[in-house]
Structures are given as structure tokens and as C-alpha cells.
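Only a single protein chain was left out; the remaining protein chains are all shown in position.
Chain nomenclature is as follows: A and B, assigned in order of appearance, with residue numbering initiated at 1 for each chain independently.
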Amino acid sequence: MDLSAINPILLVASLMVAATPILLAAVGELVAEKAGVLNLGVEGMMITGAICGFAIAVETGSPVMGFLAAAIGGALLSLIFGVLTQYLLSNQVATGLALTLFGLGFSSLIGQGYIGIKPPSTEKLDIPLLSDIPVLGPILFNHDLMVYVALALVAAVWAVLKFTRTGLILRAVGENHDAAHALGYKVVRVRLLAIMFGGGCAGLGGAYLSLIRVPQWTEGMTAGAGWIALAIVVFGSWRAGRVLLGAYLFGGVTVLQLNLQAAGMAIPVEYLSMSPYLITIAVLVIMSADKSRAALSAPACLGRVFHASS
Amino acid sequence: MIRLERRPSPSRFWTALTPVLAVVATMIAGGVMFAALGKDPFEAIRTIFWDPIFNEQFAAFSRPQLLVKAAPLILIAIGLSLGFRAGVWNIGAEGQYIMGAICGAGVGLAFYPAESFVIFPLMVIAGGLGGFLWAMIPGVLRVAFRTNEILVSLLLVYVAEFMLASMSLGLLRNPEGAGFPGSRNLKAYPSAHNAELIAGTGMHWGVVAAFVAVIFAYVLLSRHMLGFQIKLAGQAPRAARFGGVNPSRLILFCLGISGILAGAAGLFEVSGPAGQISIDFNVGYGFTAIIVAFLGRLNPIGILLAGLLMALTYIGGELAQFMLGVPAAAIQAFQGMLLFFLLAVDVLSNFRIRIGRREVV
Partner (left out) sequence: MKRRTILTGAIAALGLATGAALADGHAKTKVGFVYVGPVGDGGWTYEHDQGRLAVEAEFHDKVETIYQESVPEGSDAERVITQMALSGADIIFTTSFGYMDPTNAVAAKFPNVKFEHATGYKRNTPNVSTYSARFYEGRAVQGHIAGKMTKTNKIGYIASFPIPEVIRGINAAYIHAKKVNPDVEFSVVWAYTWFDPAKEADAATALIEQGADVILQHTDSTAPLAAAEKAGGVIGFGQASDMAEYSPSPRVSSIIDNWAPYYIARVKAVMDGTWESVDTWDGIAPGMVKIGEITDAVPADVKAEALAMRDQMAAGTYHPFTGPLKKQDGSDWLADGEVADDGTLAGMNFYVEGLTGDIPN
């Protein structure tokens, strides 16, 4: 065993990359859930974003166009969910799962012509001077653009939810849709926009996998990342900052366990492989056991059907 | 202006008609998709919905298979539906299913090669217990530390999958299997084999258990105090608390019962249709069962029908794949569409559609 082979700086840098797809998807789902919508279709939207982004990036030769298309693709798919749950008042849990099923199938159908192709590469930013700073340089200033986009999104979502009127309306709709409706807010419209934002973010997360992190297109390539994103939102107790923490914790343990394996750590591999899941649970238990922290609970109207009966 | 007006109680007429409407709508939308893929839409639809039951070449085999495929879905969905009604979100039935299979098969294999009629009942108990204990982890954490059960039950699925891989490669590996992964085949071990009870009918103990569970849930919900409490806790949590419902006990009960049923489903599957513990033993029944539960509107009879319908699309989808060369992905998308339509038309049974201006009250 040679633990000195693990370079902590590189470790942090790669956990940021590893966590980015789940972070993107989770921050989108956070907004949807804040508005009171539980969309279990994240996996389906991610994989749809993965193929839309891949296909457009290959056709246009531009990764930026790819990411744009991924966000649009994810948002369009989420619109199916939005129409079903908001206008036809269907059950959100079942509709979300159906969306995952549909998204997995639909993406493979689109993707049939894109197997074994290499997408145009996305350059690292490599900010001059800054990336040369020891320790901080490689961690903070030597990534591709999407890593920063994801971080900026988290910050933006945090700020909007906390400081703006939009955020207030969104939270009001999620906490008590009847009261929000009585105050004259368009509950359905707010939720629809939140759902589409969630879909767009999930699409970006998927495209990050297919265009940067892997990069290739293969059926089912998200391999459960959407489910982890859902868990991270719960883990973050519906707060943007904690979602970031959760995504980096999960990504970090995943990367660390592979590094420990590579260094020949004498812990049975099965336990190392389980560790990201177990540690996430353990941290959540510790956080939720601390009773001094108020209200870890979900938005009060999460998953409930809204119908303006008055 | 179109708007919806809630019916005082769900319309019986529409409740019966909406599934038919949804299936017809799916046939049309799916037909368009199949046509776009260059397949004959009429043949594809017929293969999916008709051939598994009536095609003379397959039906004698495929029809009983509907029961085999539907049984675990129904069994798990019944357990989940109780929790969903009470607002207890067990998303991790897949993990409980796996642990039930591991524990149940483990007990059976521990007796190998002894033959006795007590072995199979012991396996069933161990299977239920395995699922129960796995479900108790989110249950106890929720009750003791208020930890969200969605997250814990979901993440434990992945942990269970690693346990499964570890078991098929280690403890439960077939010692005569030349180092290959996977346990002994329980089909070749009569005392542990969950065989067909009547040959050619597909009926095995898991199917029987599924039917029993449907009846049990029906009686519980319509006749029993606990059923009332479950419904109350879901619809009006505060009222339930004042009405003397102990929320902790209810959470543990709901998670426990869904864990037991999911674990038992895993055991019936591993000792019957699957035959052995292997790395890829689980195929997502725990997740599909969530859809089945809601498709059946959390109603035991509805779940029975929804489970059979899902099984039909699986088996019909298999036939369509190799008979017509329809890609598996198209079948998946088709199933997704069917679910969308089924969920969408539900609105008709609970609401009246009014066209025109809103009248002033």
C-alpha cells in the first residue's frame, strides 16, 4: 500500500469533475421541488440531455451548441411531465418514473446513429496566471467551463431563492399552493417553469457526461446518476449550499475509494464500493439527528396535486 | 375556456372506461412511432397486446408467464401502496427484494443437500425477514433521527446490489461452479425449489402469495382500524395525530410490511423463475412496482390489474422484438407512453370537464 501516491490536490480537482453531472441535475431538481413538484424522472431527462447534446455537438462541431441543445431537450421532455402533472393532475411519483422509462427508451432510439463516434472536444479553460498558483490553481482554475457553470448555477439558485421576489413566490407555491393561489400567484405557471428549469439542468448534467466526462454516446450511459441527484436534493434538505456539499461529498468519496483501490489499500473492495452510499447516509443521519437545526423538512406541498377548486 | 371541476366522488363509468381509452390512445401514438421506425404498426400492436394471450404458437406458454411476471410486481406494489397511502415513501423496494432473495436463498443453500419439507417454508420466512430488516434501516433512522426515508431507502438499493455481487462471487458461490460467479441452481434442489404447483399454469407460491396479499390489503383497508389509520395519516396527518395514531408505529409498520413483501417476492423469484443468486439477479421490479402501485391507484384490485397489464407489455414487447425486429428501446418508449396516457386520462374519473365561461358564484 502506498497512500503517498494519492495527491490530494488532484483528488479535489477530480472530485469537482466527478460531481458536476449530479450537481447540475440536483440543482435543477431542487428548484422543481422547492416549487412543490417531485419529479422522479431525472434519470430520463439526463439521458435525453446526454444524447441531444451529443448529437447536436457532433452535427454542428460545437460543444456549446451541444450543451444548449441538451438543456432544451431536457426541458422539452420535462414538459411532458409538466403537462401531465399540472394540467391533467396526474400523480407525480408515477409520472416521474414513467418519464424515466420513456426517456431511456427514447434516447436510445435517437442515439442509434451515434455509437462509436468521438464528440468535438471541449477545451479546458486553463486561466493563465491563476491556474499556476500552487495548490489553488489546479483545484480552482483549471477546469472546463461547465464546472464553473454548475457552480454559478448553484450560487444563482441560492441567491434567487433567498433574496428575490421570484424566489419568494417559488417557495410560497411549494409551501402552500392554496394560499399562494389565493394571493393571486399563478401556481401552475410557476411550477411549469420550475419543472422546465429542472429538465434543462438535468439535460446539462447528462450532456456533461456524454460530451466531457466520458465522452461518448452509449445507451443507458447515465447508469443511475439521476437517482443519485434525487438523493442529493433530499440530502441537501432542499438548500442550494447543502446540495453542493452533498454532490461534492458523494463525488469525493467515489473518487477517493477508487484512489484507495489504486493505491492498494487493504480494505475489501466491496466495502470500498459501497462507501459513497453508506457515508452519504451516515452524514445525513448525523445532520438530521441534530435537533437544534430547525426545519429539515421538505416543502410542505411537495408531490401534492394542485387544483384551483375555488 | 376549458376547466376542471372536481367530482364529489370518482365516476364509476369513467374509472372503468379510462384505461380502455388510454390503451387505445397508446396504440395510436405507439403505432405512429412503430411506423416511423419502418415497422407495420398494426402487426406491432397486435404482437404486443394480442399474441401473448391468443397466438396459437406462443400463448400456451406465454399466458401463464403473465402470472409469473406479474406476481413479484403485484406483491411488492401491494406493500408499497400501504406506505404511499400513509405518506411513507419507500423508494428502495429493489434493495429489500435483493436482500430477501439473498437471505432466503442463503438459508436454502445452508441446508444443501438435505431434503426436507421444512426447508422451503424456512426460506420464505428468511426472505421476508431479510426484506423486513433492510426496510427497518430507513424506518428506524426516520423514527429515531428524522432522517428522510426516501434517501436512505434509495441509497440502500445500491448497497444491496454490491452485497448481491459480493454474495454471488463469495459466500453463496456454487462450489462446483469452476470459479464462475453465481450460486447453485435452486431448481436442481427439490426441497428449495419454488416449482409450478400445477404444471403449465405458471402458478408458483409467489403467485399464490400475490393473490393472498391483494385480499389481505383489501380487507385491511376496508375493514380494519389500521387501514383507516393509514388512510387518515396520508390525507390529514394532523388529524391523525389527534385521532390517536402513533406516527412512529405507523411508519415502522408501513416500511416493515413493504419490506416483508418485497423480500418474499425476492425469495419466490430466486427459488423459482430465476433459480439462482447471480450478479445481475435483480431486474428493477422494485422500481416498476412503484409505477404499478400508482397505476392501480393504490387500490389492491387496481394493483392486481395494473400488474397484469405491465406484465403483458413486457412479454408482448419481447415477442415484438424478435418477431418484428422492433428495438428494445422502442418497447421501453412504448411502455412509457402507455403509462403517460393511463396517468393522463385518470383526470376524467375525478373531474368533470366544463367548457365555457366560469359561472359567477
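Convention: a residue touches a chain if its C-beta (ideal position, glycine included) is under 8 Å from a C-beta of that chain, and two chains touch if they have at least 3 such contacts.
Treat the numbers as computed from the prediction; the structure is a model and nothing was measured.
Touch with the chain that is not drawn comes from one residue among B:Ile53, B:Leu169, B:Leu226 or B:Leu305, which is B:Leu169. Remark: the omitted chain is touched by one listed residue; of B:Pro273, B:Gly286, B:Gly302 or B:Gly336 this is B:Pro273.
Those residues of chain A that touch the chain absent from the view are 5-7, 10-11, 14, 17-18, 21, 108, 111-112, 115-118, 209, 213-216, 218-225, 254-255, 258-259, 261-264, 266, 268-270, 273.
Annotation for chain B: contacts to the undisplayed chain at residues 57-58, 60-62, 65, 68-69, 117, 120, 162, 165-166, 169-170, 173, 178-182, 185, 187, 190-191, 193, 195-196, 199-200, 269, 272-276, 278-283, 315, 318-319, 321-323, 325, 327-329.
As a working rule, only the chains that are shown with their structure count from here on.
For this pair, chain A with chain B, the centres built from the Cα atoms lie 27 Å apart. By the touch rule above, chain B contacts chain A in their complex via residues 4, 6, 37, 84, 91, 141, 144-148, 150-152, 154-156, 158-159, 162-163, 165-166, 287, 290-291, 293-295, 327-337, 339-340, 343-344, 346-347, 350-351. Interface residues of chain A facing chain B in the complex, by the touch rule stated above, are 40, 80, 84, 88-91, 93-95, 97-99, 101-109, 112, 219, 224, 227, 230-231, 234-235, 270, 273-274, 277-278, 280-281, 284-285, 288-289, 296, 298, 307, 309.
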